[in-house]
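Every protein chain except one is present and positioned as in the full complex.
This part shows chain A:
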């Protein structure tokens, strides 16, 4: 049972009323989340205190909870029903005359009750496969916020200049903050409720915008910017159609557009400009702040070999909406300057796709070591719901002389799959450092399994198609064939934490040398995280020589409810050409395509790795 509706059916004033209730509910939930987090930490501490490891247990008879040794005859202890550990009589808690539990099991049970976990467990029995802890209120609010894409909580912290200190979040005047947030709430209610009712029409009317006409879009965006300076304009600005594309397409896509445009500073706003600007009280802050560093970042550094590991922990403080990245240490780093055996490492983080200075945090530089200890906590103020579109990039650098930086390795953590409620994930762990991927915009987003065949009409004489193709001579247009492609299944697709499952479908777009596009679409497969469509695409009337210069883009989408545009999950391209953009390189793709063409009438099984850079695909 999912929330298959939104607030659109309500009248404006009613929406306002309901939203006020939902926000109040959100506040209550925040307080409760924090309470639960504390409870869980307490239990964890209790566990640690009484922790008894397996080896210890067999060496001597002792109470699993207090480690007091137990006798063979007297004071032998007894086995706890819950955990099967032997415990002494003091470490038991009686529930009734016939039943006792050890202190830990009791605490565990108490926690289940106190946190309300019992309720979600019961509910999961009736509604399996539903987002476990999320309430209807939370879902509604989220869908509302997504629809308007205006969060009342600004998504990223205020712009900081390069700061090497560990404590990066300044505490703003709290009274002011609160005042502001009340203001914001009413502002958002007043302006965006109107928006909600419009958005449907806008989407349909401006469908063209959803394709990738960047040039036109840039103009419009400039327009929008020029009128963005006062609070009075907020409402009208939001009602401008062009912003809608960005309202609907996530920040990730904005970023893709941004890169595609070749990163000309000043030409565009960085990712998620709207949400940042709208609630800055009418004054435009931050967004244009660090464009230069945004774009030059990637290329002006040296690369060393990548070795070693980094130890860190992630936690989310619900009460203050803060993501904490606790950087503990690195070990076995490669020397930043190998010949001189010099290494001055520091750690830098970004909350991708935001690559602006707002998203940058750094530790101090440790001098002359390949095993630096940092013990620093880097903080991000960010609303929990926004984490799922973010990826934490933790990179290690060597600070050389004259600002010469050397890349020593990085770790990418997609936050959508990070379970911040799970205590075990909040503890320190070592992570292997990786080399930089070709382009940070290219992110792996799963695999797609397909089966393809080039069907050619059977002919009396056996044509040797390979030869024809290699020479690129004779055109087979006279007797065109068909390209058959069965979309089998996808694996490891990015699933939003809030949703839990996907309603996914595949689009196939065959782009012929004359720019003709043959399009196919699979049915939507509901509530599957590993969808198996087994759907056949037939591209008719194509010849091998045409295909030689054609490419086939397979893109996977999550069908959106609420009349929003579908969410892009990943794509892959099959082509013999060198990829148009280095970002779309799928190394095997070329070989595979060649092979399909060279062996007509034979099925080929292919696994394609999916990439998240929507901008490069045709669909």
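We adopt the following convention: a contact is a pair of C-beta atoms (placed from the backbone, for glycine too) under 8 Å apart; a residue touches a chain by one contact, two chains touch by 3 or more; residues count from 1.
By definition in this document, contacts and distances are computed from a predicted model.
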Omitted chain (choose from "Ras-related protein Rab-14", "Sip5 protein", "small monomeric GTPase" or "2-oxoisovalerate dehydrogenase subunit beta, mitochondrial") - UniProt protein name: "small monomeric GTPase"
Full-complex contact with the absent chain, from A:44, A:135 or A:565: A:135
Omitted-chain contact residue, chosen from A:43, A:64, A:105 or A:330: A:105
Identified contact with the non-displayed chain, of A:18, A:455 or A:488: A:18
Listed residues A:32, A:371 or A:605, member touching the removed chain: A:32
Residue numbers in chain A that touch the chain omitted from display: 1, 3, 5, 7, 9-10, 14, 17-18, 21, 23-28, 30-32, 34-35, 38, 81-82, 89-90, 92, 94-101, 105, 108-110, 112-114, 116, 118-119, 121-123, 125-127, 135-137, 140, 151-154, 157-159, 169, 172, 174-178, 180-182, 184-185, 276, 279-281, 285-286, 319-321, 381, 383
